[in-house]
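One structure is given here, and the rest of the page talks about it.
Right, chain A next:
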Amino acid sequence: MRFIFIFLGYIAGFFGIALGIFVYLCILTNLKSFGVPYMAPYAPVTKVNSNGYFLEPVWRREKRADYLNTKKEKAQNHISMKWRYK
Partner candidate 1 sequence: MQLLFGIDVGDTERIKVTFQFTMPNSSGENNPGETAPSVIDTVEAACIESAVNLVNTFVSKEVNLSHCKIVVFSEEIAKQGISKEIYSLMNKVEVRPDTNIIISTSTAEEYITSVKPSLENLVAKFYEILPRSSEYTGYTSDIHLIDFFNKLESMSEEPIAILR
Partner candidate 2 sequence: MADKKIGNFEAIALILTVIVNHVVLNLPKNIIASSSSSSIINVLFISIIAVLIGYFVCKLLERFPKLDILDIANFLGGKWLKILTGILFLGYFLFTVSVVLRSFSEGLKIIFFPRSPIAAIMILFLITIIITNKIGFQAIIRSNFFMMPIFIFTILFIFFANVGNFTVQRMLPLLGNGAFTTFFSGLSNLFAFGGFAYLYFLPPYLKDDNGLKKITFASIITSGICLLFSVATLLFLSPNSVITEEVFPLYLASRNIEFGRFFQRLDAVFLLIWIISLTAYLSISFSFATRVFQKLLNFEYTKWYTALFCLFIFGFALIPKNMYELIFVENVIYQYVVLILIFGISLALLVFANIKYNLLEKKKGAVSIDKASI
């Protein structure tokens, strides 16, 4: 794969590499794995908060991912460890 970029760089320099990046990006965004688009949090966006640029770190997330089309949004209840407060 990297040979294509080297070859493009040889043909057209910097410019060829930039074009190669764009074609590569187009192929990537077209892929789907198990029905979910490959660039899932970045490319098709439905809610602003689940955009790839604005995601919180994993240990802070409350809702399940948007691209999965789940039935229940949160995996855990609001107070998940009920034994703590009893």
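With respect to how the candidates were assembled, all candidates are chains of the complex that A comes from, given by their letters.
In this text, a residue touches a chain if its C-beta (ideal position, glycine included) is under 8 Å from a C-beta of that chain, and two chains touch if they have at least 3 such contacts; residues count from 1.
Keep in mind that this is a model prediction, so the values were computed, not measured.
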item: Direct contact with chain A in this complex, candidates 1 or 2; value: 2
item: Sites on chain A touched by candidate 2 in the complex; value: 12-19, 21-23, 25-30, 37, 39, 42-46, 48, 51, 53
